[in-house]
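All protein chains but one are shown in place.
Right, subunit A next:
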Amino acid sequence: MSLMRILVIEDDREALAYLVKAFRESGHVADQAADGLDGYALARDGDYDVLVVDRMLPKLDGLSLVRSLREQKVETPILILSALSQVDDRVKGLRAGGDDYLPKPYAFSELLARVEVLARRGNGKASSAEATTYRVGDLEVDRLSHRVTRGGQEIPIQPREFRLLEYLMRHAGQVVTRTMLLENVWDYHFDPQTNVIDVHVSRLRSKIDKGFDRPLIHTVRGAGYMIRDGAR
């Protein structure tokens, strides 16, 4: 993943320090703000790829901050962190202008994966999203005809498997978490409590990778999955 400039706005000092350190260790540039007003000023004037905003902030509440930024035509992708995990809260966050929502407590791997997806979307690097064909190695997915071929050989695939593969391909080279898959492929935000997603991925994997030397679908330990070509 290329370098991202991230602004973390969070009032809990410890969480703030943890996030900034973790983002930097992942090879990104991370700035910090400990209250809503500082965060607003930095976000408005700075050039960031992604904003990570806590829902409850002193001086200026997280949702108001997001709303104000959107009113100021700041289109930087925003991920809202919240200790409230209710469905309503998520809806409110997205309605205020947030692009993604993550309830606390979260795994950093989950946060990182989501931030990377947001950053790429925001930078327009996801131009391939509009492409009609995704290509990873010798795997080709035609979005119009729903045809999947690998090494020129057609692979029969179910509609849901196609959507799963499509999502992985759109974010090729990026970590995609299980909850991201449930949200984007099935459109549910609840906690499945079991390894349902894993079973689906392993089914897909048996179709895509079985019989080929180089596996394309990789499991990223403690985080999720990634589709990419070759061993990096």
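Assume contacts are C-beta pairs under 8 Å (C-beta built on N, C-alpha and C of every residue); 3 or more make two chains touch, one makes a residue touch a chain; residues count from 1.
By definition in this document, contacts and distances are computed from a predicted model.
Asker: Can you match the unshown chain of the complex to its UniProt protein name from these: "Acyl carrier protein", "TatD family hydrolase", "Multisubunit potassium/proton antiporter, PhaG subunit" or "histidine kinase"?
Answerer: Per the UniProt record, that chain is "histidine kinase".
Asker: Looking beyond the chains shown, say which of A:5, A:44, A:189 or A:218 touches the absent one.
Answerer: Hidden-chain contact among the options goes to A:189.
Asker: If I consider the whole complex, including the chain that's not displayed, which of A:17, A:91 or A:131 touches that chain?
Answerer: A:91
Asker: Among A:24, A:146, A:160 or A:214, choose the residue that contacts the chain missing from this document, as touch is defined above.
Answerer: Of the candidates A:24, A:146, A:160 or A:214, A:160 is in touch with the missing chain.
Asker: Since one chain isn't shown, list which residues of subunit A touch it in the complete complex.
Answerer: Counting only subunit A, the missing chain is touched by 85-88, 91-92, 103, 105, 107, 160, 186, 188-196, 199-200, 203, 222.
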